[in-house]
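One structure is given below, encoded as C-alpha cells.
A single protein chain has been removed from this complex, and every other one stays in its place.
Moving on to chain A:
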Amino acid sequence: MDLLRLGVRKFHSTPSCNHIIKMSRLRVVDNSAIGKEAMAEGRPPKVIHVYTKTGVGTIGDKVLMAIKGEKKKGILVGVKKHQPANIPKFDTNNVVLIDDSGTPLGTRIHAPVPHLLRTILKERTIAKKCDYSKLIAIAPRFV
C-alpha cells in the first residue's frame, strides 16, 4: 500500500484548466455590501454549485456560492478559462451577486463585461421568473 502511495505523483505536469467548479474561489465585482465585505476580509466566495449540465461554469452561467456564511447566487461575468477567438479571457474569475429573480444585489459593476454576456442573458431571461436586464443595464463597459 505504501509503495502504491509512493508511486502516485504529487505534482501537476500540465497547466491548470482554470475551470470554475465546486470549491472554486471567485471575485465579486459589484458593490453589494456582502460582496464588498467578503472581498475586504480576504475570504472570497466559494462555489458550492454550478447550474450547468457539465458542472463547469463559463461566461453567463449561474453559480451558487457560500459567502460570509450565507448562500448567494451569482452570474459569472468574466472567466480565466481558455476562450475561443474574439471572446475575452480575463485574469480573474469575476462574479456579480444576484437574487432569485435575477436582480443584482449591488448597484454598480467595477469590471468590464464581455459583449457576449448580453446575448446569453437575453436568451436566459424568462418573463416574470428571472430577469437579467438590470444586470446588463448596470454594466459600465463592454469589451
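The rule is simple: a residue touches a chain if its C-beta (ideal position, glycine included) is under 8 Å from a C-beta of that chain, and two chains touch if they have at least 3 such contacts; residues count from 1.
As a convention for this text, contacts and distances are computed from a predicted model.
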Quiz item: Quick one: the chain not pictured, UniProt calls it what, "Large ribosomal subunit protein bL19m", "U4/U6.U5 tri-snRNP-associated protein snu66", "RNA polymerase II transcription factor B subunit 3" or "DNA replication complex GINS protein PSF2"?
Solution: "Large ribosomal subunit protein bL19m"
Quiz prompt | Residue of A:Ile48, A:Leu64 or A:Leu116 touching the missing chain in the full complex | solution = A:Leu116
Quiz prompt | Where the unshown chain meets chain A, residue by residue | solution = 15, 78, 83-92, 94, 110-112, 114-119, 140-143
